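Note that one protein chain is taken out, while the other chains of the complex remain in position.
A, B and C label the chains in the order they appear, each numbered from 1.
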Amino acid sequence: MTQRTTDRLSSETARRDAFLAAYRSMLYGRVFDDKLASLYRAGKIVGGVYLGRGQEAYSAALAHQLRPGRDVYAPLIRDQAGRHAFGESLLDAARTFLGSASGPMRGRDGNIHRGDPQNGTLAMISHLGAMLSVVSGALLARRLRGELDDCVGAACIGDGGTSTGSFHEAVNAAAVEKLPLVIAVANNQFAYSTPNERQFACDNLVQRAAGYGVEGHTVDATDLAACLEVFEHAVARARAGNGPQLVVGNLLRLAGHGEHDDAPYITDAHRKAPYAGDCNVLARDTIVHSGWLSEAELADLQTQAQQEVDAATATAQQEAAPDPATQSWVALFTTHLAEGEAEP
Amino acid sequence: MTQRTTDRLSSETARRDAFLAAYRSMLYGRVFDDKLASLYRAGKIVGGVYLGRGQEAYSAALAHQLRPGRDVYAPLIRDQAGRHAFGESLLDAARTFLGSASGPMRGRDGNIHRGDPQNGTLAMISHLGAMLSVVSGALLARRLRGELDDCVGAACIGDGGTSTGSFHEAVNAAAVEKLPLVIAVANNQFAYSTPNERQFACDNLVQRAAGYGVEGHTVDATDLAACLEVFEHAVARARAGNGPQLVVGNLLRLAGHGEHDDAPYITDAHRKAPYAGDCNVLARDTIVHSGWLSEAELADLQTQAQQEVDAATATAQQEAAPDPATQSWVALFTTHLAEGEAEP
Amino acid sequence: MSITYLEAIREAQDRALAEDPAVFIYGQDVAEFGGAFKATRGLCDKYPGRVMNAPISEDAMVGTAIGAAIEGMRPIVEMQFADFSSVGLNQIINQAATLHWRTGTPCPITVRLPSGGTPGSGPFHSQSMEALYAHYPGIIVLCPATVEDAYGMLLEAVAIDDPVIFCEHKYLYYHLKAEQLPDESLPVGRARIARAGQHATVVAYSAMVHEALLAADQLRQDGYEIEVIDLRSVKPLDTDSVLASVARTGRLLAVGEAFPWGGATAEVVSRVASEGFHLLDAPPQRLNAKDTPIPYHPNLWSVHRPTAGSIAAALHDLLRL
Partner (left out) sequence: MSITYLEAIREAQDRALAEDPAVFIYGQDVAEFGGAFKATRGLCDKYPGRVMNAPISEDAMVGTAIGAAIEGMRPIVEMQFADFSSVGLNQIINQAATLHWRTGTPCPITVRLPSGGTPGSGPFHSQSMEALYAHYPGIIVLCPATVEDAYGMLLEAVAIDDPVIFCEHKYLYYHLKAEQLPDESLPVGRARIARAGQHATVVAYSAMVHEALLAADQLRQDGYEIEVIDLRSVKPLDTDSVLASVARTGRLLAVGEAFPWGGATAEVVSRVASEGFHLLDAPPQRLNAKDTPIPYHPNLWSVHRPTAGSIAAALHDLLRL
């Protein structure tokens, strides 16, 4: 074989490996989400359940570019796939939805509000837009210490979240500091029930990039290969010192806002639009057509995912709930400065 | 004369008249500002004094397009000229700086924080960016009542103010509602001491327009004719139903941030840059060179402005200060629901 | 017929829209969808163009309402959850609240805050923010505890020519029912005796009124008659009614679901201590939520906020003092 052929084959291998790795996270994300939905319907989950259905390719493709332990990641409410790709354990995810005291949030916070900030996964607060500047701060800290190297930070946000003042302030400030911040906007056409037309008036949110002086990218977020490509490029640009990268992916939320919502506002016209494809189905087709995995292998993968998800939720369900009596009701790290109750 | 010649002459007359009218407000703005500065140095003013020096053309040209009593105007800290053009009396301006109880703010608020909201001039709060959505609300109210007609609202903001979340939310929401909001960004190169490079990373703030889906315009704000033209166009577009208009003017603040600030951060390089021209001097030159007014007429105008400004400040200085004893210390309109003190 | 607290809020808005063309509603998902809690269901169809979806921009939402109010409208802003009003707080406390005192222009806006905890809602969908708004001059802060007040006070809120923060409690939305809507109600600013008693007074508001009533039931079994005062409005705060009650009972427990530092319970206790010191037979007491974020897990949540049980315990302590 010529050198060129080897290169092509190895880059094809790399592409296939990336695709399969990301697809694996998409699958785990979907299976986990489906499990959550059924637990929710069975009344086993207290509080909201928000799914990433339709957003898995976009979510996983971003996280696939990130290096757990080195990069900073601020996933949002529809990033089960990305969290999986960034190395979150299914058990920790299940624990948070099911209120296990052993989970990372110890029952103090729930569902999507989970993370491990000191190890690079921020734990979102609900106020949309608020996480972006926190990612910037983490990057700035590293730069100040001379430890930024080629780290990036990635922050996820929805179409609706771009309307927040917090989003604007953070993107602008990151641009001024030229921080390696990748902002992944998942435009799933709706913010809860509110369609794009009532959320913003530009044609494509990527048009905001120029106004911030950052680089912009758009992608068909139903297409995993395209997502992998756009994030590979954007993350590489950020790592190389080209400042913030604004990526906008187009897709349709294939679920309600939360599982309590049957989304009557999503019409047939939306469901027939090009952005309405199911990225998981499309990615699976690609795998089959490319001969990367056989139907049998795919079925095994599905079974494995199902088993792991079932195991995680079963374990989490058996774990103890938090005990108010042994709980520390002290919000401060500096416990001796706390008012009211002492540590138990 | 042919019809065409008549048209040309009458449009030239209109241009001259507009120029002279705006220049008049620029002159009054400058003379008033100079008076304030000297009163401040003499210790006659309590609190801050912020001047519009260098911004008069931009300020007056906008307000010149507005119709007092019909349009809505939210001037900011450097809009003495615009306020004059919108019909604010010098006496009311002087009263507010000098704390007269007879002024529109009755000594309760001071200096630039003045207005007459029910008659179309909003009274700015200090929090930058916060006035924009209030203008939108006024326009929306008229639309809801079917009384919008060809009204516009104009909101002034600085380069620094564009970094606020409030600015972003307001521009975006106005774009969604397609309101006739004209946003006049005065880029005077600095926000207090902070230069553009530390405030935003795009080349020109007008690049933000596309991201909001609004129309954008830039102008050399040292050039009155250009300012008149850009605002004539932008305001007409807004009146005609084309939605928000983002206008960005380039200039240099020819003063400190406030009169307490000698602005060491403004370097010689800035003072030699094209945006550093004194719009008042340049406009005066144009008037002379065009033969629109003679030196003598201009001197008369200057004298008249000086006399009116002196008279206004003298009157305001003689007026009674607010009397705490007869003051209503009730913040509510619904006085019977107020806690604490009753009306005096 | 039976009507819930949430339906009462919807009905009040319906009536306000019907009676006054100056009223309109602005908020996230309030139009066709009827709002996250369905408090505006059907209103968008019934009043075309007057129930409008807002972008996720609480600052702009409030600013827009203020501008419309300046022009004589009476906007109702729905926050999706009270907790998100923190992002619109600046426009409320600095723009709306100062407008009339500074300029003489009234600012009749009503900001509806779906407030308070429910199981599983966690730190950012459970807050009671009345203390932040009541601290600032120029704002009226209402906290209805009953279906009747949810209706009557919301109608009044819209009619008042000042900014009103309307704290409606999410826990009461579905559970609280009344037979019918009232024709009249106590005016804003007046507290209500929710239950008469003689041994101690509990001053509460919003959902805590119901916990206090349950606690009073428990104490009745021990022979104590507890008076429960429903403040209804935390600003203005009806000190006279509270003092009159303490004059009858000699004992005071102020209960609130908000965080413990400052807030309505501190205001109530300190007013009674200042103005009604000699009416007190025992030290006045307070019961608030714990001084941590509001926990997600129902086990933790039910201990975090005051409940009938903890109020009863506090009352027993108070009666022994």
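A few comments on the model shown:
One rule holds in what follows: a contact is a pair of C-beta atoms (placed from the backbone, for glycine too) under 8 Å apart; a residue touches a chain by one contact, two chains touch by 3 or more.
All values reported here derive from a predicted model rather than from experimental measurement.
For the chain excluded from display, the touched partners among the shown chains of the whole complex are A, B, C.
Touch with the chain omitted from the figure is made, among C:G67, C:P284 or C:P306, by C:P284. Here one chain is not drawn; of A:Q65, A:S166 or A:T218, the residue touching it is A:S166.
Screening A:M105, A:A255 or A:A316 against the full complex identifies A:M105 as the residue touching the chain left out. Among the residues C:S2, C:Q221 or C:S274, only C:S274 touches the chain that is left out of the figure.
The missing chain lies against chain B, touching residues 45-48, 99, 105, 107-111, 113, 125-129, 160-161, 163-166, 191-194, 198-200, 264-265, 321-324, 327, 329-331, 338-341. Think of the hidden chain as still there; on chain C it touches residues 83, 86-87, 89-90, 93-94, 97-98, 101-102, 123-124, 131-132, 134-138, 235, 237, 258-259, 261-270, 272-278, 280, 282-286, 290-293. Within the complete assembly, residues 72, 104-105, 108-109, 113, 115-118, 122-123, 125-127, 130-142, 144-145, 165-166, 169-170, 172-173, 176, 330-334, 336-339 of chain A touch the chain that is not shown.
Everything below uses one rule, namely that only the chains that are shown with their structure count from here on.
Relative to chain A, the chain whose mean Cα position lies farthest away is B.
Measuring from the averaged C-alpha position of chain A to that of chain C gives a distance of 36 Å. Centroid to centroid, with C-alpha atoms defining each point, chain A and chain B lie 45 Å apart.
Averaging C-alpha coordinates per chain places the centre of chain B 41 Å away from that of chain C. Taken residue by residue, chain C touches two or more other chains at 54-55, 57, 59, 87, whereas all remaining positions touch fewer. In chain A, the residues that reach two or more other chains under the touch definition are 163-166, 198-200.
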